[in-house]
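Take a look at chain A:
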Amino acid sequence: MDKTKDRPLSGTVGEVKTTFIDTLFTKNIVLVQAIGISPILAAGVTLKNGVVLTLCTAAVLIPASLFMSLLGERLPAWVRAPIYTVGAAAIMLAAAVFIDRIISHELYAALYVFLPLTAVNTLVSYRAGGFSMSQKPVVALTDAVVSSLGFGLVICIVSGLREIAAYGTLWEKPLNFSVVLSEAALPYAAFLLLGFMAAFLQWLNSVIDKRRGGSEI
Partner candidate 1 sequence: MSKLTKTGIKIPSLKQPADQRPVVDIPLPSRLFVPLIAGDGGACQLIANENETVQKCAVIATSGTANGFVYSPASGVLEGRQTVFHPLLGNVPCAIIKCAKTKADTRKKVPLASLSSEEIINLAFKKGIIDELDGQPLAKKLSACRKSKNPVLIADGSDSEPYSSSSWAVINQWGGLVYKGLKLAAIAAGTKNYKIGVTLDKNRFAGLLEKYRQAINPSVFIKADGKYPASYDLGNLKHLKKADICRLGVQACLALYEAVAFNRPQIDCVVTVTGDCVSNPRNVRAPFGTPVEHLLNFCGLSDPPEYVIIGDAMTGLAIQSPDIPIVPGITCLIAMKNRVQPPAHPCIGCGRCAAACHAKLLPYEIMRRLDNMQYERLDYLLPEECDGCGVCSYVCPSGLDVADKVLEARDSLGNIFMKWGVGDEL
Partner candidate 2 sequence: MSYKKYKFARAPHLRHSDKPSTMCADVLVALTPLCIFSAVYYGLRPVLLVLTGLGSAVLCETIGCLIMRRKPTVPDGSAAVTGAIIGLLVSPISPYWVPAAGAAFAILVVKMPMGGSGRNVFNPAAAGLSAVTLCFPGFFFRYPDPGTGLPLPLSNTVNVAVVPSPASQLASGGQTLYSPITLLLGGFPGPIGATAIIILIACALYLLIRRTISPHITLPYLAVCAALACLFPRVTSGAAGSVMVELCSGYLLFCGIFILNDPVTAPRHWLGRIGYGVLAGVLVMLTRYFGRFEEGACFAVLLANAFATTLDRLGWYALNLRSIRRRRQS
């Protein structure tokens, strides 16, 4: 950060801003911190799956983070993890029923085990369990929202690309594309895409750092 331009912003607002930019962009939750990769690999195959997973993650993460931030420090250490896991699982159950009955049965079947796995995803345990506990509620809420946004951004891009490559459709509407790489639905394609995206993000970070006039290394 350029020292001549920024003055230390007062407490909460500064932290919120920092958290926002960091978790979404410079230290993107998936590409830089490498948290929450597994649903992208296996279930982020179509754009619909990606969006649904994002919403479910948000639905689980936001209450869990808020809860841990408000009450976490008052609970004894050994009971925190079981509480937020069980809570997340309960929310997940409601979300799964909602998707299955109300939205689409095929979608639920396509997501198979990765829907309930969102409850115990590293996102929940690191951000809700680890990060939110020692932060103010506003900051924790921002972090949860932005983590889900960051995760959603990445999973939508990856699953959108994979859907175009593997099935030739986007949001299940067929495109006129002749090149179909049917094996892009396999996890290795997601790893490769994530690797290149992470490298691209690092390059962007370094360009922005240079523009700001030097980094703080």
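Everything below uses one rule, namely that a contact is a pair of C-beta atoms (placed from the backbone, for glycine too) under 8 Å apart; a residue touches a chain by one contact, two chains touch by 3 or more; residues count from 1.
The candidates were selected such that all candidates are chains of the complex that A comes from, given by their letters.
Model, not experiment: these values are computed from the prediction.
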item	value
Interface partner of chain A in the complex, by touch - 1 or 2	2
Residues of chain A defined as touching candidate 2 within the complex	181-184, 186, 188, 192, 195-196, 199
